[in-house]
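Shown here: the complex without one of its protein chains, the others still in place.
Labels for the chains are A and B, by order of writing; each one numbers its residues from 1.
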Amino acid sequence: MPHTEALLFPLAMIALVAEAMTAALAAGRRKMDWLGVAMLGCITALGGGSVRDVLLGHYPLWWVDSPYLLLVTGGAALLTIGLARFVHRFHAIFLLLDAIGLVVFTIMGCNIALGMNQPLLIVVVAGMITGCVGGVLRDVLCNDVPLLFRSELYASVSIVTGLLYIGGIKLQVSPDLVIAAAFAVGLTFRLLAIRLKLEMPKFVYDSDNA
Amino acid sequence: MPHTEALLFPLAMIALVAEAMTAALAAGRRKMDWLGVAMLGCITALGGGSVRDVLLGHYPLWWVDSPYLLLVTGGAALLTIGLARFVHRFHAIFLLLDAIGLVVFTIMGCNIALGMNQPLLIVVVAGMITGCVGGVLRDVLCNDVPLLFRSELYASVSIVTGLLYIGGIKLQVSPDLVIAAAFAVGLTFRLLAIRLKLEMPKFVYDSDNA
Partner (left out) sequence: MPHTEALLFPLAMIALVAEAMTAALAAGRRKMDWLGVAMLGCITALGGGSVRDVLLGHYPLWWVDSPYLLLVTGGAALLTIGLARFVHRFHAIFLLLDAIGLVVFTIMGCNIALGMNQPLLIVVVAGMITGCVGGVLRDVLCNDVPLLFRSELYASVSIVTGLLYIGGIKLQVSPDLVIAAAFAVGLTFRLLAIRLKLEMPKFVYDSDNA
């Protein structure tokens, strides 16, 4: 991360922990063992950025360069085992943390791709991959059809956040201000989508003919 | 792509569109939302080549270098939503386009690996990965056992096409002629396999003992 690190870093830690905790709950629904819970936490929290880096050829990966991230995410997942009985009381907080994760990861992903001078469409996609793919890996490893493709506005929030961030940077607005604005708008959009149960239209195709 | 680009390029575009459209129909069977349809279209059409490039360390990936491919494939997938009610009438055309996709992607994948001076077995495998892995990603994301491993002659067509292509190139036949021949034979083989319901023998193992 470039010089915006100071602002993004604490948010990124919150996002990693939040993603690892949601993964731990998914692991618990599949009756995984403790090490499986920790691994799924790491993969979910760090998988989006890893896929982005591999696709862009951006080495070393974040967690390879900063291995303590494995301890943070694995530890958060393990901690969730102990907290699980209280988790339902904090359901709203979880949704908030997960939304923060989505928006922060998106901004970080755009940031990496901008730093590589990628074309704008790739920057948006890099943000989406960073924000969304961790959850896809979680769902595939739990043997579910990824929620990303079916549910609420999630990838859309990532796109809007990314476009705002890129637009601001290209317009040479102060990076800290751009991050704050993209963060605020993205988070609001996501929370509104949850609250109002906004969904994108679905494509339902039943025929056996094709 | 080297100088054979002129011949392969239009076929590659047809192949990308065809793969994206089949992915859109699969997405519709899983009731994905519109953005999910577009994403699955991109992943299916561009995923085989991406996996090949990542495994070979061949950067930048095609779509990272040519981001408009994301618009082509995502757009084709979205268009399919509107066309779905007519699709069953065009079932045969779909199968044809998908077969073109398989053969063209295979040739393109071999071409990339040849350009990297890979050993011949890796060239064949690079062709297979390019031709077949997109469909595997589609099936995994739709929570199915990949069709590739179970059904009709699909990977076999890719192998035969690749071997023909490589053989011709190594024998210093004119590249355009080699492409045309590999394309014609591969396509015929695939269409015959569909028409005659050719299948490879299956391995059925029921025991719970291992």
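Keep in mind that, in the parts below, a contact is a pair of C-beta atoms (placed from the backbone, for glycine too) under 8 Å apart; a residue touches a chain by one contact, two chains touch by 3 or more.
Computed from a prediction, not measured in an experiment: that's the story for all the values here.
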| item | value |
| --- | --- |
| Which residue of A:Leu7, A:Leu25, A:Ala181 or A:Leu198 touches the chain not shown here | A:Leu25 |
| Contact with the hidden chain (one of A:Leu11, A:Val37 or A:Ala193) | A:Val37 |
| Subunit A, residues in touch with the chain not shown (by the definition above) | 22, 24-25, 27-37, 39-40, 50, 54, 59-61, 64, 67-68, 70-71, 81, 84, 87-88, 91, 94, 140-143 |
| Subunit B, residues in touch with the chain not shown (by the definition above) | 54-57, 118-119, 121-122, 125, 136, 140, 143-146, 148-151, 155-156, 199-207, 209-210 |
